[in-house]
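Heads up, this is only part of the complex; the chains shown haven't been moved.
Letters A, B and C mark the chains in the order given here, with residues in each chain numbered from 1 onward.
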Amino acid sequence: MSDHVYKKIEIVGSSTTSVEEAVTNAVNRAAKTVKHMRWFEVSEIRGHIDDQKVAHFQVGLKIGFTIEDK
Amino acid sequence: MSDHVYKKIEIVGSSTTSVEEAVTNAVNRAAKTVKHMRWFEVSEIRGHIDDQKVAHFQVGLKIGFTIEDK
Amino acid sequence: MSDHVYKKIEIVGSSTTSVEEAVTNAVNRAAKTVKHMRWFEVSEIRGHIDDQKVAHFQVGLKIGFTIEDK
């Protein structure tokens, strides 16, 4: 395992409900194009306010995945 | 939209249940005196422990709102 | 001067043209309600992209002003 190389990408997921769902939405969307995802790191939690109410949460996260050998 | 000016204020909301409810409580309370709220940024998550259990979550957030022209 | 007390507020100014104009717009707008402004500190530079072009710059700044004795 010691010679693995990983790449990190930065994604922002949204949810009207929760921080966890925003993370899940981001990871699920990334899964369509990125393989071998291993971990995520939350870098930012923010959100929009609409009509004086919390409209949705936006969670920025970095996703790490293994780069396979060519 | 390019000449809008916004102000940010810093609020701390609490909840016995969740980070999201603490955010919502803070935004709802701010809505009583602040108009035209647009976004929030979470700056801190902490909480109190009572009788060796998590008693409540405290979430610090900055709220941005449009300053209307006078 | 040593017993002065200052307050800092956080403002976001916008401009389609430049960082400097965004700062100036923020300070000019604040001048309508805040007296005795003394200095500013830029905390954030960001902006919107519209139709694949930079639409405007948004500059977050803290403005310090003297609180006059009552």
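Keep this in mind: contacts are C-beta pairs under 8 Å (C-beta built on N, C-alpha and C of every residue); 3 or more make two chains touch, one makes a residue touch a chain.
Since we're looking at a predicted model, the values are computed, not measured.
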List the number of copies present in the full complex, noting that all chains share one sequence and 3 are shown. 12
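The definition used in the following text is that only the chains that are shown with their structure count from here on.
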Using mean CA coordinates as chain centres, what's the chain A-chain B distance in Å? 23
Would you kindly tell me how far, in whole Å, the mean C-alpha position of chain C lies from that of chain A? 32
What residues in chain B touch two or more of the other chains? none
For the complex, which residues does chain B have touching chain C? 1-10, 62, 64, 67, 70
Mind pulling up the chain C residues that touch chain B in the complex? 9-16, 25-26, 29-30, 32-33, 48, 55-56, 60
Mind listing the chain A positions that touch chain B in their complex? 17-19, 44-49, 52-54, 57
